[in-house]
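Please find one structure pasted underneath; my questions will follow.
Omission of a single protein chain aside, the complex is shown with its protein chains in their original locations.
Here is chain A:
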Amino acid sequence: MFGSKKTPLRDAKPSSVGHAHNPFDSDEETNDKKYNSSKKTLTNTNPFDDEVDVDATGHSSSSSYGLSSSHRNRYKSDFRDSGGLESQSVQELENYAVYKAEETTNSVNSCLKIAEEMREDATKTLVMLHHQGEQITRSHHVAADIDHDLSRGEKLLGSLGGMFSKTWKPKKTGTITGPVVFGDDPVRRKGNHLEQREKLGLTSAPKGQSKSRPTLSEPSNALEKVEVEKGKQDDALSDLSDLLGELKGMAIDMGSEIGRQNQALDGFDNDMEKLTVRVNGANQRSHRLLGK
């Protein structure tokens, strides 16, 4: 796993848990009054933001295993400049394995971060879709009210005119259907596939149990360090898997909601066409009456 090629995500900011400078150690609440509504977080005021010093090679200097930049350069080039993998000592190769494992962990964490951002955006999109659906329904209700008022108006216009003039009758258009209220998709109602699996007890993490493995004591040799990194990668990949599953569910829900809204808009459009014809007819009648 850690022998994989470098991904473009490699240089993304890693979590600097063991970093010497802890920005969370500030004793004053600097951002108590500095809340700004227009941004999600204030610039440079989040005391939890990692401030990782990045060295010339693009790696954080807060690496837990204290590899020098010269070592890093050699690892980056996969020992091409120093005789290839075969001519390296066991110690060098062990350190190289640790370096690669760390790099992979950072890449996986970057993927997880991107997936989380996608999830957040998708959540906002779903809220907007819900809002849009409500607006369509409300607009359709207003169209139904207009229809009701127009019927009364047409009656009044029909009764107006000269004593011997023929009673005016509005053009016949089909009746307005009004808004169709869609319930949630019955198959997916009140709980998705995950929840159903949870109820059946098929999920990997039982209720109340956190997925992460217990923290081991500080690793002493390279193999242990690699194992620790692999553990971190497994946790991150497990989270990523869950996130991608959720994103799939979100995409399905978005699709079905957009389909539903398209249907609602078709109905709304038909009703508005009928209303337009009737309003035009009523206007013509009014002009004729005023012209007499």
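Rule of thumb we're sticking to: a contact is a pair of C-beta atoms (placed from the backbone, for glycine too) under 8 Å apart; a residue touches a chain by one contact, two chains touch by 3 or more; residues count from 1.
Note that in this section contacts and distances are computed from a predicted model.
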I want to check something: the complex is missing a chain, and I'd like its UniProt protein name from "Mitochondrial import inner membrane translocase subunit", "Alpha-soluble NSF attachment protein isoform A", "F-box/LRR-repeat protein 14" or "Elongin-C".
"Alpha-soluble NSF attachment protein isoform A"
Of A:93, A:112 or A:289, which residue touches the hidden chain?
A:112
On chain A, what residues meet the omitted chain?
13-17, 22, 24-27, 29, 31-38, 40-42, 45-50, 109, 112-113, 116, 119-120, 122-123, 126-127, 129-131, 133-134, 138, 184-185, 188-192, 194-195, 198-199, 203, 205-212, 239, 242, 246, 250, 253, 256-257
